[in-house]
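The other protein chains are all here in position, but one chain of the complex has been omitted.
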Amino acid sequence: MIRDITIGQYYPKDSVIHKLDPRTKLVGTLAYIISLFLFNNFLGYIVVTLFLVGVIKASQVPFRFIIKGLKAIIMLLMITVLFNLFLTKGTPLVEFWIFTITKEGLRISLFMAIRLIYLIIGSSMMTLTTTPNQLTDGLESLLGPLKKIKVPVHEIAMMMSIALRFIPILLEETDKIMKAQIARGADFESGNLVKKAKSLVPLLVPLFISAFRRANDLAMAMEARCYSGGEGRTKMKPLLYQVNDYRAYAIFVLYFAAIIAMEIVL
Amino acid sequence: MSIILDKVNYIYGSETAYELHALKDINLVIEDGQFIGIIGHTGSGKSTLIQHFNGLIKPTSGSIYYNGEDISDSDFNKKKLRSKVGLVFQYPEHQLFEVNVFEDVCFGPRNLGLSEKEAQLRAYEALKMVGFEEDLFYQSPFELSGGQKRRVAIAGVLAMKPDILILDEPTAGLDPKGRDEILEQIKTLHETTNMTVILVSHSMEDVAKYVDRLIVMNQGEVKYDDTPKEVFGHYLELEEMGLAAPQVTYIMNRLREKNIPVNVNVTTIEEAKEEILRVFKNR
């Protein structure tokens, strides 16, 4: 039941996008998200669409796989659309009972919907083409300057990658504990909210104890392997920009410029 | 109180890239009062199989009958089945959660909706049945030794008064003495209550010593289902499945190869000793 959940849905391929430096992809995604809110005309949408389609094509990730990520935001999408549709004032288009749909409302809700969808597709392009490990490495490197103001960047990145490793293990363990308790007549499904919350105790106690135990073991194992924080550490896979990364940066700049130019000119 | 499996199939992750046919056309009858061993290497389907016995996993196809009733019928009482077919998982750490041992063992009977008095009575009985010392009843279950935790976990299931007790590797991680103690306790339990006991194990020596029927799982199929003696006669085939026979079986076969007229149909040390002494006497 629980093993159906997939975390960090990396889609293994050997495309140009996959091979980009994680920092390039992080910066690019950020630039892309900002760009989505910079324009307000049809031409802008065309540019963004072209850009997005280009990236998807280059990544070789099947389109239906990307769409999957949208399912999670359907509710959010509906709410946004409905709010904008009914609550925007302007020239009335359709009127019934207490609801009024205006021309402006239609326009804004349509744009908002597209923006949200593009936002999700764009950022899932990053997670689909970058392993969680590369992502944490990229974050660690990009946030590196924060070390100067005493932000424990290395430690945060290390925590993130350990969490990524242990999430599947703990999910599997949750499954096992649930089964062991169901075998003792436990019921995790029926009853009201209070009863349900109470029924979680036999699940959570063993899970937490196990998680603490694992944390303890892991800390010991890391210490035994000479881990002492980021200081004096070398990297097996240091991040190095390749030619393609510079090309990608050039494309971002051009894309960004195009969006801004369009907004100013039109 | 029998369990019948009729053409049971189970497929994990059906229609995905990870599809795995874990059980293939399993037909089994679990009779009353037997002491059954199940062996098979990791991934042979034995864990999946035992979870079918108490309805934790629903077969992809095929039927399971408990006392003649189909357990997948919508009006079948699953909770009752789980109390009658007790399943103790490998790691006691996965089920111990209460503040003390006694409360933890009460968890099962309370879930059955029994009165507080009855639940406590059953917990007391169950802890006694597994030979748990009374002065440790109010200890935290987390501070016990591995062997004691194991006992509490078994008691937690026994307190539901099952007709069938299934134990998934109850000796994993225990030291030799702890292992012998638990197995002896289970044997006594089987003899005094005449409960059906199913023991999943990796140790050929253990199953040879204790069970009277041995089921061998390999790649989702029941490969052998016979007395341990008969099964271990196929020791070469067992090796091909990544299993083995008890060491004494090898010794007897090697002696036979050297033309010493021993009976190779021997699986325990006691039998091997008798057999070797016999041929020495008749020499």
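Residue numbering begins at 1 within each chain, and the chains themselves are lettered A and B in the order written.
The definition used in the following text is that a contact is a pair of C-beta atoms (placed from the backbone, for glycine too) under 8 Å apart; a residue touches a chain by one contact, two chains touch by 3 or more.
Operating definition for what follows: contacts and distances are computed from a predicted model.
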Per UniProt, the name of the complex member that is left out, chosen from "Peptide/nickel transport system permease protein", "DRTGG domain-containing protein", "Thiamine biosynthesis protein ThiS" or "Energy-coupling factor transporter ATPase": "Energy-coupling factor transporter ATPase"
Among shown chains, those touching the left-out chain: A, B
Selected residue (touches chain absent from view) among A:A72, A:L146, A:L200 or A:M222: A:M222
Interface residues of chain B (partner: the chain not displayed): 41-43, 145-147, 172-178, 180, 202-203, 205, 242, 244, 246-248, 250-251, 254-255, 258, 260, 269, 272-273, 276-277, 279-280, 283
Chain not shown, touching residues in chain A: 131-133, 161-162, 164-165, 168-169, 213-214, 217-218, 220-228, 232-238
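Quick note on the criterion: only the chains that are shown with their structure count from here on.
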For chain A paired with chain B, centre-to-centre distance based on mean C-alpha positions, whole Å: 45
Interface residues, chain A side, partner chain B - complex: 173, 176-177, 179-187, 201-202, 205-206, 209-210
Touch list for chain B against partner chain A, complex: 51, 54, 56, 79, 82-83, 86-89, 91, 93-97, 107-108, 111-112, 142, 156-157, 160
